[in-house]
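See structure below.
Removed: one protein chain of the complex. Kept in place: all other protein chains.
Let's turn to chain A:
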Amino acid sequence: MNRTTRAPVALPVRDGNGAAVAAPFPARTTTRRRPASPQWAAWAFLAPVTLYLVLFYAYPLYRNLDLSLRNYTVRSFVQGDAPFTGLANYRRVFEDPTFAPALLHTVVFTGVCLVFQYAIGLALAVFFNQNFRLSATLRALFLVPWLLPLIVSASTWSWMLNSDSGIVNAVLHAVGIGPVNWLTSPSWSLTSVIIANIWIGVPFNLVVLYSGLQSIPTSLYEAAALDGANAWRRFWSITFPLLRPVSAITLLLGLVYTLKVFDIIWIMTKGGPADSSTTFATWSYQLGFGNLLPAFGPGAAVGNLLVVAALVFGLIYLKVQRKQALS
């Protein structure tokens, strides 16, 4: 999107300048009159989107950066005279005893969720690609987690996983396994929110990968089948390699969605007990809004760390994509 809009605009501007420098006097009259109007038109076309980007993206980002570099108390927040403190908020965040566990939980949460969501999503996509009877209906059913509001699904999970009256423990009890404190034990809480998040993320992977599968020509499979390749071989030699671009975008989007997962964790465990399911997203919220006395500065600092993390992976994706395009 960005790249396509930028290119045609940048060129005439550079041309105009170049011409002006090369032949100042005679060129001016001719170059000025003619390219001026498309140039203006180009700027005019750009204006709405630029304005939109500045108002809703650049300014909030700048504000968040600004918040993280100042020492905001409730008083200075209202008066608007918070002193600039450089990286003090970041230092405070790095030195916080919550930092290391939160980082670990964020990495584990994101990694495990991505792997399982992708694997299950791909398996289901291949399964539904067989186009058997009722496959469309079944596929639609699999989308339900995606359509439910997060607050509904997270609350439902937290009821199901309740230590004393949850259905999961009731089932475990029926098969002779003792109760597990899913949400209230520090060793299980992260697992519980991961399970819930995988369940929520599978439909997205299923839909995107399924549409990716549709674009693989069936003739390839027919040829492979004629050559005697079995189903397993066909999957690894045709489906998987040809799905690579779709897989890359699925994983990248999944990564960004998972990094910022907040609602599920907050509703199910509030990041607890004892920070055992705190990720950067919940920690940032906890700092900024979870206390009667908000710590906007450190909260914004944690938020920025998340933005940077997502950005780094975005750049990696772009680089990989470029390499793929070249090869």
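What we mean here is this: contacts are C-beta pairs under 8 Å (C-beta built on N, C-alpha and C of every residue); 3 or more make two chains touch, one makes a residue touch a chain; residues count from 1.
The definition used in the following text is that contacts and distances are computed from a predicted model.
According to its UniProt record, the chain left out of view corresponds to "ABC transporter substrate-binding protein" among "Cysteine desulfuration protein SufE", "2-oxoisovalerate dehydrogenase subunit alpha", "TIGR02186 family protein" or "ABC transporter substrate-binding protein".
Among A:Pro38, A:Pro60 or A:Gly111, only A:Pro38 touches the chain that is left out of the view.
Check A:Arg75, A:Arg133 or A:Lys323 against the missing chain and you find that the one touching it is A:Arg75.
Take chain A: the residues that touch the chain left off the picture are 37-38, 40-41, 43-45, 47-48, 51, 55, 73-75, 77-80, 97, 158, 162-165, 179, 181, 183-186, 269-276, 289-294.
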